[in-house]
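These notes concern the structure reproduced below.
Here the complex is missing a single protein chain, while all its other protein chains stay put.
The block that comes next holds chain A.
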Amino acid sequence: MTKQTSCDTFSSDRQRTVTANTMRLVILDEYDLASEWAAKYIRNRIIQFQPCAERYFTLGLPTGSTPYGCYQKLIEYYRSGDISFKYVKTFNMDEYVGLPRAHPESYHSYMWNNFFKHIDIDPANAHILDGNVEDLEAECQAYEQKIAEAGGIELFVGGIGPDGHIAFNEPGSSLVSRTRVKTLAKDTIVANARFFGNDLSKVPTMALTVGVGTVMDAKEVMILITGAHKAFALYKAIEEGVNHMWTVSAFQQHPRTIFVCDEDATLELRVKTVKYFKGLMHVHNKLVDPVLSIKDQ
């Protein structure tokens, strides 16, 4: 007994999307262009996937100032009717422990204000770790379970800390770690103080975070890195070896990674590296040009 669904038409494009193993370093001139490139990539990936009720597109999501521009562009694409998040499931990377959910600096608030409230995602499909439950361990395990039940993450979007961490996997984290409770490093607390009135005592000291291993399980990983203050971390992440002190370096061993940066983020890289990848921009741009739209379906 077959049910006619919108998924029935399989296009060969879908088969082609995630097969080649690649590491791409995509360099744009500045922040807005990097945000736009990343947003177009996400848009194309979702539309090419042709998600439907039987097969959701699972997206891992970050917070912070870096992805803000990307979220703004995605909202723009939703408003213009070019994409829909109706069949998208999202899994955020992390959330503070002990911070009230309604606090303006919680990651729930960030996601609501900067993304969810502007788009058509089903609230039941927007997953964020809950840092206020009694049993934090159980919450972490349940989260891993939810990801597995959703069929794994198709595309995990992340950022990088100045200390090279991915999510809250601070220097020294296991590179095969799973979702768990982490105590935040001093660097991270200092970096976050600006969101808490520059009062270090107000910054949460613990967080729930997906592990490096959790993100490595995703079919594809896209890391957004913008700004000169992230340049040294980017250097450590891609020009030095895989090292648990710079946890983003783990993605050198992921089958399909894209680093999207602006010029400033490349300041600590070798000129040779930058020239090489800039020379590949015509290839990279094929991923976002033409940009797809659900209006054409």
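Convention: a contact is a pair of C-beta atoms (placed from the backbone, for glycine too) under 8 Å apart; a residue touches a chain by one contact, two chains touch by 3 or more; residues count from 1.
Rule of thumb we're sticking to: contacts and distances are computed from a predicted model.
Within the choices "Succinate dehydrogenase [ubiquinone] cytochrome b small subunit", "Probable cytosolic iron-sulfur protein assembly protein 1", "N-acetylglucosamine-6-phosphate deacetylase" or "Alpha-1,3-glucosyltransferase", the name that UniProt assigns to the complex's undisplayed chain is "N-acetylglucosamine-6-phosphate deacetylase". Annotation: of A:W37, A:Y78, A:Y96 or A:F116, A:F116 touches the absent chain (contact as defined above).
Although one chain is not drawn, the whole complex shows that of A:H108, A:K230 or A:H284 it is A:H108 that touches it. For the chain missing from the display, the contacting residue among A:A34, A:I47 or A:A126 is A:A126, taking the whole complex into account.
Where chain A meets the omitted chain, the residues involved are 101-102, 108-109, 112-113, 116-117, 120, 122-124, 126, 128.
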